[in-house]
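A protein chain is absent from this complex, but the other protein chains hold their places.
Chain naming follows the written order as A and B, and within any one chain the residues start at number 1.
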Amino acid sequence: MSFSFFLDIFLIGGSLTMAWLCLFSHDLLKAITCFVCMGLFVTLMWIRLDAWDVAIAEAAIGAGLTGALLLSSRRGLKKTAAKKESGEKRSGEKKSGEQDV
Amino acid sequence: MFKEIIFKEDAINKPEKGRLPTSIAVLCGVTILALCTLLVGALISTQRHSEGLQQVVSSMLNKSGVENPVTAVLLNFRSYDTLLEIAVLLIVAIVMLPQATVSKSLSLIRVQQSADPGLIMSSLLRFLAPTLIIMGGYMLWTGAYSPGGAFQAGALIAGAGILIFTNVQYQVNMQSFAFRALLSIGLCIFILSGFAVALQTGQFLEYPQKYASAIILFIETAATVSIATTLLLLYLAVAGTQEEFNHDA
Partner (left out) sequence: MMLSQLTPEIMYSASGIALFGIGLLGLIIVPHIFRKILAINVMGVGIFMLLVSSAKRANIDADPVPHAMVLTGIVVAVAGTALALFLVKKINDLAPSEKSQ
């Protein structure tokens, strides 16, 4: 029972918890945050496995860029949903897909 | 058909809609748990007898032109993988381009001087974006000796690009010829240098040992530019913030 054993247990437990929360929590924003957190835990696990190149790529692409993609996509979906609802209230004036920019 | 797929955010709070019945969900859970237990059991009972490819790679490393074994595998020993990966990225980029037409007269970047980015955004732009780009160049250079390389450098530069173009002040013109050229330069240079070294050595993508280091750096630089542009395009297409501008133009 050494320090590195507890570190391994902590990293594995953290990443599994984050994966579970990412898929089964109620709030979508929380889910995306948990996904990014899981990416960071997995980055540390890859450093433990001596995979430095993979760790850098995961931190930059897997956690950072995917998180940004998911967040901006969620915002786009919310915007479209709001636009559709407001388009229905003013029914007949405009079709829901069009924009009045 | 669209009734089966749920887009709205609050849908998960209503269990009756689109959710599997609890009994079937529990059955799925038990099946997957059994499958995972079986896999872990198989993993523990398997003895490792092969030595892996570590010996082969380290014995050939002095002929590859680089000192980092992962870069040697990516760009020299298994460069077909990387070539096809860059082709996959280009295909995804082509799918996500907003329009099929290209006009040579447009410039790559449009600057709106009148727009005010705000204090936080302008200071982030001033300090963080140049740091990210320099860090990307460092990653590209250091990939030959220590962890790093074209993908990490491309991701860092794409991060800087996202920071710049989420700003209202700068907009990238996806219709311009320069943008398409940046997207495809990585694959073009990779294939061209593959054929060029074939003239010397007789094999596609088999570098002559004397120039291997320079050829790898050349290919990696072009690939970095393409990867960064592609990742930036992926973000901008998913975010949809530049769509209005690209439709107006």
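In this section, a residue touches a chain if its C-beta (ideal position, glycine included) is under 8 Å from a C-beta of that chain, and two chains touch if they have at least 3 such contacts.
Small disclaimer: the values here were computed from a predicted structure and weren't measured.
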{"item": "For the chain not depicted, the shown chains it touches", "value": "A, B"}
{"item": "Absent-chain contact - pick from B:G29, B:P130 or B:P208", "value": "B:G29"}
{"item": "Sole contact to the chain not displayed, among B:A72, B:L183 or B:L205", "value": "B:A72"}
{"item": "Chain B residues touching the omitted chain (full complex)", "value": "2-3, 5-8, 11-12, 17-20, 25, 28-29, 32-33, 35-36, 39-40, 43-44, 52-54, 57-58, 69-70, 72-74, 78, 81-82, 85, 88-89, 92, 95-96, 149, 151, 227, 230-231, 234-235, 237-238, 240"}
{"item": "Residue ranges of chain A at the interface with the undisplayed chain", "value": "4, 8-9, 12, 15-16, 19-20, 22-24, 28, 31-32, 35, 38-39, 42, 45-46, 48-51, 53-54, 57-58, 61-62, 65-66, 69-70, 73-74, 76-77, 80, 84-85, 88, 96-97"}
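Throughout what follows, only the chains that are shown with their structure count from here on.
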{"item": "Cα-centroid distance, chain A relative to chain B, in whole angstrom", "value": "17"}
{"item": "Chain A-touching residues of chain B, taken from the complex the two chains share", "value": "7-9, 12-13, 68, 70-71, 139, 146-149, 151-152, 155-156, 158-159, 162, 231, 234-235, 238-241, 244"}
{"item": "Chain A residues touching chain B - in the complex, by the definition given at the top", "value": "26, 28, 52-53, 55-57, 60-61, 64-65, 68-69, 72-78, 81, 99, 101"}
